[in-house]
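First, the structure itself, so that you have it in front of you.
Apart from one protein chain that is not included, each protein chain of the complex appears where it belongs.
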């Protein structure tokens, strides 16, 4: 077939966030009549595996490439090779420390979790102890979301103490276990922030299992369980990015580049705070994945 | 007497080994039929074919006159063939009773095992054998001899009509052997046919009705046991006369002392054992099963710890806590259990022979001198007549007796001043045995000090310059060797 | 296996020492030391709710470890326990949510699916003579992929199935004894462990487990069809993983197709910490339970102490080594 081939090398595959990105990419593929493949390593630590994937993608002589770098530097030699071969590169989710990618389809994770901090502060009356259950200690999204929250709390809310940051690897079961231990060690906790779907659902599970009342839970991303928790009031609200949009924009940008159209340096796909009130707004509902 | 088994033209090849070359064999009911031959003659292989462990390449097997085809040991069992394998094949982590009845546990609905009944059944068999053992003991806790008794008990429990015993007495002492022979007699009277393999020639005269001899994978002849002198059987086996002279005891009065053991003790197993050993001397250790001889040897060698006692080598106190200490002090120990303690079965003959001596075959960078090792290995293969296709054959594929020779070669090569040989001739054929006796004597003449532990009294008496007797962990006496001591004198000390 | 008391006067204390010196009791020593240590260092550790959290955390890993124990005793290894659990959870999800079948069908389906996968692994090992490591590694990859394929790479929620989450989270005991709200998941773990322990020590299957692990050739030479039994053992282990699949999906109220990778190492670790030998022939379910509890207490305790995560890992590593070392010493002494 003579369809244009655009492989997307992502940071992950099995997790819902990445599946949503894939979904957006598939949508765009259909719309622009290109062939898209989507691949990512098992964990966000496997920088070298991602590079092997990128190498295999390049071997297939693609028309363009979408790439979400696990490490901002590691892939630069391969990207240079792509550049030399005239293959346009579109970055998504997080950037590459280089000017090779024509554009980056992303949202500001730091600003997004700073918003989570603001919402948390408002709900707990600007004082008390809160904890963070994060999904990764070393991955860029994990670091950005954690630090965005912590720095905002430190800078703007002196009476709020972030007592601990613990990591559950984004695994629902492990996050549940971690959150329960945090609830045990900090009985006076008033709020908890989970930095991705697995972490947030873990917090909700822990709250449910240990029968804690009056704890403000704020999550990140979407997914059925998280949306249910918001509807039922267990979770006050959550930040969502637009993963479907990220996937869609990435492929779209690649197609535009191939047509020789100019692209902005950054395509900001935006983020939103949603609660039980606005969860069904069409604008919000459109960016949530189940 | 009816023909129970008829094997004809049996052929079997292994890679590089033409093992059985058209062998025939027959067994009548109610007879003990001895199968004789040198190490590697093919006896065990023939029996493994009869018991369904191996498949033959050619030939026919008839049982009760009808042709049979065994696809596995189960088929043979169902046809009434039971076997005691030459190599112990027990499950070390299970208890004695569980071993005996594996596959035939008394079970109720849903496969729930009646453990009580199991132990009782085992107890019954042991009682019949006059063998005193708690059926709930774990097999790994037992000595080789007791493990051998369990193999026998297991084979008996099948109530087979055809019972193959492949060197059942190699690890046994006279008392147990006598016990086994009464059992054999009573089985005979029940019409069971028994195939008996052994390298202990005196046993043949005692129990065999007929003798079939094999050599180099070929059938030689079948003769009536009582009409044929042993020397004839031996020359049929070996293809020549075997002569073995009696011991002549050298004068060692001016010989320096090489080893002194003072007050060696550990729990009940070793109680205050003291003795000394001179350069050029062969000290035999006699005793019943479990007398503690192996324990003493292992303690001296540093293989097991001991509570108190001292070991002096060459007049100097020696702190030995590991085998490498012992070897450094010039002590070598050939274990009674070659499979577990003597050989790396997965490695080749050459590697096993040189295992204790690698330092001699390496340059300063730790690179091995393969050519030298090959040379030496082949020297020993020749000297000890080890039957193997080459020095790169995996030891696990050798016949039992040839495996034993490989361990002996390992220690001969190590050239220690003090050599402890624990059951060195276990499973070794008559011809080779005589060779090994001569070898030990030659070593002693060269100035080595040798301890020989053996459960065969004639062997101890044949070899030893002095005989130490042990009983229940104690050294009960040291007797002079040669004609000066009778079997009765030794037994008196061994059963105190 | 008896240890002799050093004291000569048969005082109460010496008797107590004698009692605790007994092998079985001492196996708990590391666990007890950990519990005492964390109770002393953190006031929040020794609460009913935290103890329940620890037990709850043990339940899934414990059940997987029980499955792994059976296979390891035969001298094999099962790397597929984690993804098999996930796969069976997905199967349950499809049966219950996508096909809307009644709850018992879903539960049974998951267990049977697990048993079938175990049967396949067992056949690879027994019939095709593939080393267990490879057979189950292959199975692990196959199941990892199939879970994603079957679920469409998204979680399946059990919202249609009334009472599904109660399987793990509800508390039958709590209904009778309100002060002891032990979750059903934990109850199921103990039932599974109890049955497995009984099967291991009292039935033919268990006997052959030990026999095959101890000396497979000897068992075969005794006329036992070892291949068939090995397959049976892997199938049983697979069925137990199916139970773990039910437990985890009930607790998360969803089948998460991406979960389960890495759980195999944790399960095998619990088994080995519990004193079961990887070379086969030796082991016990009670040991495995203790091993799983040691891991769970350690993990929870360090978290409750709010030790920084990177140090948690370091300390866990050290303590696992020490716990096993203590266990080795104990065994050596009791010999």
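Letters A, B and C name the chains as they come in the text, with residue numbers starting at 1 for each one.
FYI, a residue touches a chain if its C-beta (ideal position, glycine included) is under 8 Å from a C-beta of that chain, and two chains touch if they have at least 3 such contacts.
Bear in mind that the values here come from a model prediction, so they are computed numbers and not experimental data.
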| item | value |
| --- | --- |
| Which displayed chains the hidden chain touches across the whole complex | A, B, C |
| Residue of C:54, C:200, C:272 or C:296 touching the missing chain in the full complex | C:272 |
| Of A:21, A:53 or A:263, the one touching the omitted chain in the full complex | A:53 |
| Absent chain, residues of chain C that touch it | 77, 79, 124, 128-131, 133-135, 137-146, 148-149, 153, 261-262, 265, 268-269, 272-273, 277-279, 309-318, 320-321, 324-325, 328, 332 |
| Interface with the unshown chain - residue positions in chain B | 15-16, 301, 303, 322-324, 326-328, 332-333, 335, 340-347, 351, 355-356, 358-359, 362, 365-368, 370, 410, 414 |
| Hidden partner interface residues of chain A, rising order | 7, 13, 37-40, 42-48, 51-53, 55-61, 71, 73-74, 77, 136-139, 143 |
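The rule is short, and it goes like this: only the chains that are shown with their structure count from here on.
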| item | value |
| --- | --- |
| Most remote chain, CA-based centroid, reference being chain C | B |
| Rounded Å distance between chain A and chain C, as computed from the means of their C-alpha atoms | 33 |
| Inter-chain centre distance, chain B versus chain C - centres from mean C-alpha coordinates, in Å | 44 |
| Centre-of-Cα separation between chain B and chain A, whole angstrom | 71 |
| Residue list for chain A, restricted to those that touch at least two other chains | none |
| Residue numbers of chain C (touch at least two other chains) | none |
